[in-house]
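Written out below as structure tokens is the structure these notes cover.
A single protein chain has been omitted; all remaining protein chains appear in their positions.
The letters A and B name the chains in turn, as written, and every chain counts its residues from 1.
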Amino acid sequence: MSEHELSEQPLDTEIQTHINGRPIARRVRNRATLAQFLRDDLGLTGTKLSCELQVCGVCSVLVDDRPVSACTYLAVDVDGRQVRTVEGLACNGKLNALQSAFVENFALQCGFCTAGFLMMSTSLLERNPDPSEHEVVEYLDGNICRCTGYEPIVQAVLDAAGRIRAAGTSDD
Amino acid sequence: MTDSKMKAHPVFPEHSGKSFAGKAVLRRDLKEKVTGAAVYTVDVVPPGCLHAVVVRSDRAHARIIDVDRSEALAVPGVVAVITSDDLTGLFPRFGHIVPDHCILAIDKVRYYGEPVVLVIGDDLYSASDGADLVRIEYDELPAVMTIDEALAPDATLVHEEQYASTGDESFSAMAAAPDDSDTALPATDNITHSHELAWGDVQAAFAASDVIVETLIHFPMLYGYAMEPYNSVAHFTDDGLHVTSSAQHPYMVRTDLARVFDLPLAKVRVDVPYLGGGYGTKSYTKLEPLAAIGAWITKRPVKLVVDVEGAIYTTRADAAQTRMRTGFTSDGVILAREYEVILESGAYADNSPLVLAKAVNRAFGPYRVPNIAGRGKSVYTNTAPASSYRGFGAPQGALAGELNLDQAAEQLGLDPYELRRRNLVHPGEEILPGKRGIDADLHADLGMLEESLKRDASDQPMHGIGVGLAASDAGAFPVSTAIVRIQTDGSAVVMSGATEMGQGSKSVLVQLVAEELGIPMEVVQVVQSDTGAGSYERTTGASRTTTLVGLAVQRACGDARRKIAEMASEIFECTPDLIDHLPGGISGPDGLSATFGEVIQRWFGAEAGEVTGVGTVRREGVTQKMPPFWEVGVVGVEVAVDPETGFVTVEQLVTVADVGFAMNPKAVEGQDLGAATQGLGYSLYEELVYDGPQIVNPNVVEYRVPRMGDLPKKIDTMIAQRGDGVGPYGAKGAGEGALNPMGPAVASAIARATGKWPDRLPLTPERVWRLMNGLPEADDLG
Partner (left out) sequence: MLPPFGLARPRSVSAALAELDEDSVPYWGGTELLLAMRMGLIRPRQLVDLKGIAELTEVRIEDGELVLGAGLSHDEVARDPLVAEHAPLLAYAEALVGNARVRAQGTIGGNLCFAEPRSDVATVLSALSAEVRLVAADGTDGADGTDGADGTRERRLDMAAFLLGPYWTDRQPDELLVDVRIPLPVTAGVYLKYQTVERPTVGVAAVARGAAGCRLVVGAVGELPAGFDFEDVASVDAEAIAGELEPTPDLTGSILYKRHVTAVFIRRALAELAEKVSAP
């Protein structure tokens, strides 16, 4: 069944959203995923796709502060909501605490999973600014990395949490 | 080139004097990867790009009767629906060893998942809707799904003919027919390739043995799961064919594409942005011909991205069954090893012939084996084609060789360290006659491993320790080039055909140039992996980049320095012997000195120009002997087994990276832990499972890879640096070693915990439970 066979009702929807704080109004296909919207319509290619079954975590973004898998989330569902992606983490070209900690701890190699880990880690630290190692592992267990063996990622998140707490403020 | 004044490493001859090499510098590529700015192939969409979707076979083996494209073509936005019938005038196959791999199935499909039709649309929506409407009519053929079925007498042939070789010298022994033969030879069996290794008198040695131990072990069918699935974008212009692709070896892909379209190599440009993981799975040609035929037919840029299922049906790793028999003296000295490795290689050869050769070379281990008879077969089946994956051949081979040693240790009453010590070669000793001697101190490495494992060992029940050693003839065929261009301000551009796939080559190249030229890393720029704008590199694989590309870069820096010195002698009007090297410049007579930039500007007489240094590596000098280096693997684990469920917890993971010289120790540790983790994956969790014609778990939900929650309780990644490699400063490759012998280490650890020896990987909880309870691999359900 293709689009032209289903033409008795609209197959797209007008949405208004904020992406990394920037207001965006667009008409999107109902069938478009948030990942397609971000990557193909807005050119925000920092969000990657891999398993497309919500298990690898590569496409993790935050919608109204909740982590979601952009591969299995409709673009129309960001209507009226705030979306945060990896492109929104750095401030005026300066890496935030999590990004710096990932670089300094060698918590990435190929980097394809990294946006997802950063967004999930952002979500974790917003919920729990002082996580234990166990809590980090539990929260990030739904993200896959094939390069690092994970240990440097755990260290980076704990390191970033410490830096953010030491700075006394959330850095975003 | 004979200038006697030029020394090999004139500026920093001493290990201790290095400014950049050997330091845990922050990797060059990571910053743009944490901001989302880094560009991967999947992010490249040229203007006017069309999108392609592959329609795949839903039969394992069937004749194609008819393809009905009419409904697909009726979908608005669908531009073309392509089958192999549309490729008239092209060479419709690819393959770097034997070009047996159909771009789109010709006449018949050889496996479930094989590309049959390519649907191209204005966007992915129309292409995808069109693909859903392609109707293919088949006439089913008998299929051979396993090694046994494929090797049975009168088995159906996967390929009716044997293909001529590609003419690539290093692979010439791996094809049935020479490359100049015009007529294809009819095939008589499903054997893709055979390989043998023999010396000594095995029969006599077994007769003289006090203890003979035999092991039969199955290595699982794996999927490397590089998280960026395969994708390519192709475009024809007046300049020829331009393909941007997720390829580890752009120059090898270029050769395949040039053959398909009968183009000069110079008219095929393949470039590779960042790779989202490679691990060998992106070696050699994958989707590039598909995207390119789409572009050829439509005369527009065409992009093709497959999903994980499509990636699994593009390339997986060879499964293996290996029988290993070893004869020992009563005190544990190896007298002979006899073995056979059979690889289940799927429907097309791809790199399996080479994987096979490596599996046979790498099965017997870094030991003194006076008598050997090793042989192997790579077998075509009607399953997804197998090709390279990290360690290629070594994990399949070492599993049998090492597990067999551990079983022998038990019979001989020796601990696994001691049995290995009694047979392990010393530095410089040959394990393959006539080849390079082992360039590692494995006795010392084993000592480090043993010390760490014993320090934290538990004496609780259901715990077990296992160790594994391996030696891989690594580095592949040594052909590398590099170009270093020094600019008028003293900055430098280094050009290499090596791909940055996460292993950190970009950063290592910067360190090397900064070190060799004595300039800050910040002023070194890297251009990588572009056959149209860079420098030739045969492959990015076999752990070769730091060693071989490193040598080429070092030589390119030396060449540039030599040219600068010549220019300076002209400027200073002195003989070249009065020019000496300084960091970032030269000194001349009478206390004169000049920076590189000053020399270039004064020589050209303007604030313009550059100096180009070229470095090459081939089979001569330090890289004359094959292999260029040995990559050894030294790993150990301690496991705990739940006696009720068979669930395995990894208590200790210990690795020794014997890398000669660690260009960036943090990066080496990262590569080692990553390799070890993938090793734990195939040891404990990962396996593609066929049920009937298709894979039952072609996805990441059911193909279970290591997760953060699987992190071993103790991780000790040690680095041994003894300067014994042929690469820069004594470096040799890393990145595969810790994966290669992980299987036998885990298997023997579980054997020691449970008292039972497994005969297959991965050791899933159910397998371990069955092992403990003496139950067969599967129940007879009547």
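Note that in this section contacts are C-beta pairs under 8 Å (C-beta built on N, C-alpha and C of every residue); 3 or more make two chains touch, one makes a residue touch a chain.
Note that the coordinates shown come from a computational prediction; the quantities given were computed from them, not determined experimentally.
Novice: Wait, the hidden chain, what does it touch out of the ones we have here?
Specialist: The chain that is not shown touches these displayed chains: A, B.
Novice: Just name the one of B:313, B:572 or B:769 that touches the chain not displayed here.
Specialist: Reading the full complex, the residue touching the unseen chain is B:769.
Novice: Please pick, from B:65, B:608 or B:778, the residue that touches the omitted chain in the full complex.
Specialist: B:778
Novice: What residue numbers in chain B mark contact with the hidden partner chain?
Specialist: These residues touch the chain not displayed: 53, 124-125, 128-129, 132, 644-645, 647, 689, 696-697, 701-702, 704, 764-766, 769-770, 775, 778-779, 781.
Novice: Could you pull out which residues of chain A are in touch with the chain that's been left out?
Specialist: The list for chain A reads 1-3, 6, 9-11, 13, 29-33, 52-55, 57, 60, 66-69, 72-74, 76-77, 120, 123-124, 139, 141-143.
Convention: only the chains that are shown with their structure count from here on.
Novice: Per the contact definition, I'd like the list of chain B residues that touch chain A in the complex.
Specialist: 26-27, 29-31, 33-40, 42-43, 45, 75-76, 124-126, 129-130, 132-133, 224-229, 274-279, 307-308, 501-504, 666-667, 669-671, 673-674, 676-678, 699-701, 705-709, 711, 715
Novice: Residues of chain A touching chain B in their complex?
Specialist: Result: residues 1-4, 29, 31, 36, 39-40, 44-53, 55-56, 58, 85-87, 89-90, 95, 99, 102-104, 106, 108-115, 118, 137-138, 140-141, 143-154 of chain A touch chain B.
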